[in-house]
Every structure is written in structure tokens, then in C-alpha cells.
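Quick one: this structure, given as C-alpha cells, is what I'll be asking you about.
Only a part of the assembly is drawn; its chains keep their places, and the rest are absent.
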Amino acid sequence: MTPLNHSDIITSTVKRLSEAESYKKLCHQHREGEPLPSGEILAKIIVLARSILFPGFFGNSSINSRTLNYHIGVKTEKLFELLTEQILAGLCYECTAEESTYIETHRENAKAISAQFIEKLPTMREILATDVEAAFVSDPAAQSFGEVILCYPAIRAISNYRIAHELHLLGVPLIPRMITELAHSETGIDIHPGAVIGEYFTIDHGTGVVIGATSIIGKNVKLYQGVTLGAKSFPLDADGNPIKGIPRHPIIEDNVIIYANATILGRITLGEGATIGGNIWVTEDVAKGARISQIKAKK
Amino acid sequence: MTPLNHSDIITSTVKRLSEAESYKKLCHQHREGEPLPSGEILAKIIVLARSILFPGFFGNSSINSRTLNYHIGVKTEKLFELLTEQILAGLCYECTAEESTYIETHRENAKAISAQFIEKLPTMREILATDVEAAFVSDPAAQSFGEVILCYPAIRAISNYRIAHELHLLGVPLIPRMITELAHSETGIDIHPGAVIGEYFTIDHGTGVVIGATSIIGKNVKLYQGVTLGAKSFPLDADGNPIKGIPRHPIIEDNVIIYANATILGRITLGEGATIGGNIWVTEDVAKGARISQIKAKK
Amino acid sequence: MTPLNHSDIITSTVKRLSEAESYKKLCHQHREGEPLPSGEILAKIIVLARSILFPGFFGNSSINSRTLNYHIGVKTEKLFELLTEQILAGLCYECTAEESTYIETHRENAKAISAQFIEKLPTMREILATDVEAAFVSDPAAQSFGEVILCYPAIRAISNYRIAHELHLLGVPLIPRMITELAHSETGIDIHPGAVIGEYFTIDHGTGVVIGATSIIGKNVKLYQGVTLGAKSFPLDADGNPIKGIPRHPIIEDNVIIYANATILGRITLGEGATIGGNIWVTEDVAKGARISQIKAKK
């Protein structure tokens, strides 16, 4: 095969790949001024948010109490600016209108949502403080709060979830899921932004944890690696496709512990204080305080 | 210990580390003009390929139908160039010849393989479209095709697999595995490039999924997180080492669903339409349409 | 909501976030010249160490036997310098003294520890060579030592662990855990730096593996993905919190194999040569040479 032929192949393949038939649903055509949300910018937003929520632990600034407010100020303003652009991109992605005036409306909405999110930061910091405490207290290997904040993947996954959940509550499309998927990739912990999770929540090790979109988790719950809170089956619509939006994931009450690789499926309830052993498949309600485990392995 | 001593330690350790005995099999000596394949360049190749396959969703270009062919053209040409260099590096890694003329032969081969790969891109896009559709249809939480393409780790892992599988079929050494490992690191989904996988394939959540080198998967199959398609045991050769290349992973027929953390081992067949429950260990054939699950946990 | 209001919200939120009450335990105040350990620098340290241990496989240098010692020299010196700074940051993080003279003492200690670590590099390379060999020999899909070094996540996770374990033995705080968490994020394999692991150790696929802080693993042990070596329960102190530092993870003797998703909990012993099947929960000692597995799934 001669060099000329390679050039021919490239040229003809480009032509095929540029035909509308070929890309159909796999292509996103941007209207002017309406880029897609960007994974890279969202990653920067998360770093900014973490460095505001846990001052001195993330980002490269050397904080002290006299200069703290300068840093928080600059970072919060930057967060507002970047987040507004991403929310705008999310709003534009969903909308179908073609009139350019709509962009300005979306821009105003994006700013308002972004400001509402900023306003929630102090509350987010309070609840994340309980998550850090829960991780520290329940792990005999943890040496300090700082170690938990710096090293524990659970704190990264839960921070992203709590950020994404606020954006989800504010009605932002697409972006919350992108934010939790960033944590999923970084930690192996997959929490859907729609899940509702109480304070003092912790996950040990965490790889393989899945928490579905309609899960409800109480206070002081601890999960181990590989735990799934999933759906058992989906009611189908007339076309045989799953109906979207129906509650289909478990309710976990306060003070429950679920050990490694347990799979909890369907809209069942694990009662307050229950303990679920590892490697089991649970598809029915579990009573308050109950302890269930796998039957013995055969030797 | 004084600063002088540190310098002594460094100097003497460098000497020990530079002795041929010390590095033996752990060192790769490059012949001139023959670098190793580079993980960083392969990551760029994947970004390029994704941005060609799903125009407008990856990369930072704002695409519209009038300018689409410029972008596809530039990206395809760049992909050809980068891929050729990496394939060449892979070919050189394997070969043992010392004559410099061989490099030119390898270079011509690398170009030819790279062009053949480019030629397959339209077909890859077609089959990836079925994977996106499968993910969208089967997940009640999915809001749009765009959300699936942008957020779902399965799409990233399956894209890398389909790209790597083509290169594997074209006989490229080393690189296909590096490409699927990039996805493994990003998503926790480990698909060997040698596996054969049909259209409309999807994986939910995905962390911990393992699909072995000789697996064969039909159409419209769905896996959940933590599913293993593995080998049960390996026939040993005369030296007690596993014999390489023997079919040893499962055959999954069309329309099978396998739930979270199930482990399927050995050259067994899961018959058409079978449903495998979570957290179980399957080492024998399963009949068409059968449903198997873990026995009840004890309370 | 008008733009003015957004600005008000930002200003008032910055004020709330800057109040000492708000950030309490979540803030790290740096003393002058005492930054926190940096994840980014540690990642560079790992790349440097890998490129010294496996010359020619990592980093972008084209090595040959005549120039090898230049490269090892420059990299080792750079490693000494970066590591010293990070160890210093770790030592400062832990200490509470306020006198500035202490920093100089810490700096001398950091240099000494860093030099002692450098001195261990040749030994680390020797033991890593056995790990590479174990991965190659036991996997029928492995084509070459190079493929194992370049592609296998286990080698990355085990390298980081062996580096972190040396630093742990040298009494460095915080940093060993950060280094193993880097590998955890990259590979899904979570090995605590305190674990003790013998030579010829390998992990296949690896996602979801957890090896706890007080685990002891013999020679020639092989784990599959999703295996947990965890703690069963923690003795509590007078306040109801887990007592830190007690041996609470399994002892795995030589030549043991543990299959995918098995969960081994508590200070139990898996006897020499035992084989543990997948997806089971083991909380009691297993005899030498025993083979245990899950009871059959029901159809």
C-alpha cells in the first residue's frame, strides 16, 4: 500500500464521517455561544469548591487566619463565574428554543442559580464536617482529621455528591451527573446526584459502591466497598421501555451498617440500626436492628 | 547524619542502580528511533477518536454542519499521524532484528495498519450508536443520548474496547492492551481487547467488571457492576506454567442480563436470554432463558 | 434577581465562610515555610521512582546502557530533593511545636529519611522484579515482561505500596497513605501502607481489592479482583470509639490463591497453599491446602 493510498483512505473516510446520516444522534451541534458543559472546567470547579470548603487542604495557597478571607473571596468569585458558565451550558443543552433572546434569559437564570448555590456553601461545609468526623471515628487506621480530608476517597466522593445534589435540587440539568461521575472515576464510588443522604455518612475504601438515583439514606450510615443500593426491576411502559423516575432504590434508615459487596435491590427498607453482612443479595425489607449474613461457605 | 553523607548515599546508590545485573529484565533499552508506546499519546489518540466518533461531544470544538468536515478532516489526519507512530513503537517493541532497514519496513506497515484502522471508523461509529441506544433505553435514570455519551463510564470503556479490538484484529502488539487499561483506570471496567462483543452492549455503573481475553458476548447483553467473566483454571505446560492462548472464558449468548458482582468462570455458555442474579459464582453452563440467583441469606 | 444581588450574596457568603467558627477542624493553617504534603508532587515522585526502578519504561527518556547512569543520577537526585520536601511537610503537619528552630531539626530529619529511602531503592527493585515475574507467569494473557510493567494495574499498585511501606517503616506520617491512595484512585486497588507483603505477590485485574493496615501476606500469594482482607469488628474504648492500632486483619500464608470478590475478615489465618473461591465471606481460619467455595446457586 503506497502513501498515496493512505491519503485516499483518509480523504474518503473523512467524507463518510462527515455525512449527516453517519453521525445522526451521536453529534452535538452547538448553537452560537452555547458550548457543552466541560468536564475539565467542572473538575476545576470541584477543586475550587473543595478549597473553599476545606481551607488550606486543597489548592496551593498557604492560608492563615489573617489572609483567609482574601483567598475565600477570590475563590468564591471565581467559582461563581465558572459555575455560571457551566450552568448556562447545561440549560442551553436542554432547551430547544432558537430565538437568541432566550440565551439572555438562560444567562440570568444561570447567574441566579449559581448565586443560590454559593449561598449554600456554609451549610454544605457543616454537613461535610459531620462526614469527616464519621470517617475519622469509625476507622481505627485514621490518625487525624487532616488525613481523612486529604486521603480518604469517601470524602472526595461525598463532597462531589453533596455539591451535585444541591445543583440537582436547583434544577440544573446534566452537570450534577457529570460531577458525580468525576468522583466515580477518581474513587470508584458511584453516587447518583438524586439520592438523599443524611449527615455523618461514611464509606470505607469505597471502590465499587453504587447508590441509585432514588435511594434515601438516613443519618450515621456506614457502607463498605462494593455495596450496591440498586433497582430490582423496572416497570415497563407501553413500548417495553423502563418508565423513568419511579422510586426503585432502597431506603436505608439511621445507624445502618452494610458490609463489603452486599447488594441491596429494590424499594425495600433496611430498618434503623440493621447490620448487613458482606457478599449477600438483599431484596426484601430488613427489620430494625436485625443482623443478616451469608450462609457458611462449604469447605 | 551530615549533608555530605546524603550525597555519598545518592552517588553510591546511583552506581548500584546503574549496574546491568540490577536492572536486567526490568529495563527497556531503546534502539535509536524506537521509543516505547506512550500512555500519554495513547490517551490523546483516544480523545481524538472519541471526538471523531461523537462529533461535538468531546474535544473543544464548536461544531456545526457546515464546518463539521473541516474538524473531522484535521482530527482524522492527526489521528493517522499519532497512531502510526504508536503502532510503529509497538511493532518495534516486539521485534528483535537489529538491521536498521527493518525500521523502514515497520514504518510502512505501521502506516498501512493505521490507514486500515481509519477506514473502520464509520463502522465503529455505527456499532457504538447501538451501545449508546442500549444504555439509554435500559436505564430509567438516563435523560438523553447526550447524557449517556458525556457521563456514562460504560460508553468510555466500550469505546476504548472497540478501538482496541480493531487494533488487536490488525495484529498490533501491546497498544490494544494499553488502551483498554486506560479505560480500566478511568472507569474500573476491565475489558480485554481480545474479547468479542456484539452490538447493543451495555454495562451499568461498571466498576469492577472484568471481561477476559477469550470471552464471546452476543448482541443486546447487559452487565452490572462487579461482574466477572473469568477463567476457572489454566492447563499447565510441561514447566508448570499456564499455556497461553487457550479459550478459557465464558460464551454469553444474545439478550443475557448478569446482575452485580456475579462471577462467571470458565469456557461455559450462558444460553440466550438467561438472567444471572447478583453475587453468585457460576462455573457451569446455564440454559437458555434460565434465571439463577443466590440462595437466601440467613437472618 | 439582579446582578447586584449576586454580588451581595458572594460578599456575605465569603464573610460567613471566613469566620473561624465556620471552618474549625476543616481548615489547615500553615505555619511559615510549612506547606502541606502535595498530591501533585507525590505523583511526580512516584513517576520518578518508577522510572528509576524500571529504567526505560516510564518517563520520556530513551535509555541505553552507556547513558543509563546519567539518567539514574539526575532522577535520583531529583527524587531526593522532592521527597525531602514532602517528608518535611509530613513531619511539620504532625508536630505542634512553635519554635522556628524545630523546622531546621525537621529539615535535617527529612534529609536523613529521604537518603535512607534512596538507599533502599536497589532492594525494592529486586522484590518488584519478583512481582513482575509472578504476574507474567500466572497470566496466560501476558505476552512479555514489558507488557506486564507497562499495562498491569497490579504492578502500579504494588510499586506504590512497596514505596509507601518503606516510608511507613521510616516513620514518615501522612505521605505513605497519600501514595497508596494515588494507586487506589488509578487502579481501584487499596493496599494500606502498614500491611506486610512478601515477594512474588500478584493481583489479577485488581479493581475493588482491599488490603487492611495490619494484614500479613506471605510469599507467592495471588489475589483476584474484589478481594477484601478486612477487619471484622473493632474493640471499642471507654468512649465507644474503635481502639486504634490493634491487629485486626487476616494473615495469609505462602502460596495462597483467593478468587474474585471473596471477603476475608478478622485476624484469621489462611493456611499455606489454601484456595479460596469467589464471592464468599470468610471469618474463620482456613487450614493449610484447603479449598473452600460458595455453595451452589439455585436455579
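Should a chain be cited, it is by its letter among A, B and C, assigned in written order, with residues numbered from 1 in that chain.
Following the convention adopted for this analysis, contacts are C-beta pairs under 8 Å (C-beta built on N, C-alpha and C of every residue); 3 or more make two chains touch, one makes a residue touch a chain.
All of these numbers come straight from a predicted model, not from anything done at the bench.
Novice: Count all the copies in this homomeric complex, not only the 3 that are shown.
Specialist: 6
By definition in this document, only the chains that are shown with their structure count from here on.
Novice: I want to confirm something about chain B and chain C. Since they are copies of the same sequence, is their interface symmetric in residue numbering (over half shared, so same) or not (under half, so different)?
Specialist: Counting which numbers both chains contribute, under half are shared, so the two copies meet through different residues.
Novice: For chain B versus chain C, what separation do you get between their C-alpha means, in angstrom?
Specialist: So the centroids are 25 Å from each other.
Novice: Would you please write down the residue numbers of chain C that are in contact with two or more other chains?
Specialist: 188, 207-208, 226, 261, 277, 279-280, 293-295
Novice: Touching chain C in the complex: which residues of chain A?
Specialist: So the residues of chain A touching chain C come out as 52-57, 60, 62-65, 68-69, 72-73, 76-77, 80, 108, 111-112, 114-116, 118-119, 121-122, 125, 128-129, 132-133, 137-143, 145-147, 149-153, 186-188, 205, 207-208, 224-226, 259-261, 277-280, 293-295, 297-299.
Novice: Residues of chain A touching chain B in their complex?
Specialist: 1, 3, 5-6, 9-10, 13-18, 20, 22-30, 32, 35-39, 93, 173-174, 177-178, 181, 184-185, 188, 190, 192, 194, 207-208, 210, 212-213, 226, 228, 230-231, 234, 241-246, 248, 261-263, 265, 277, 279-282, 286, 290-295
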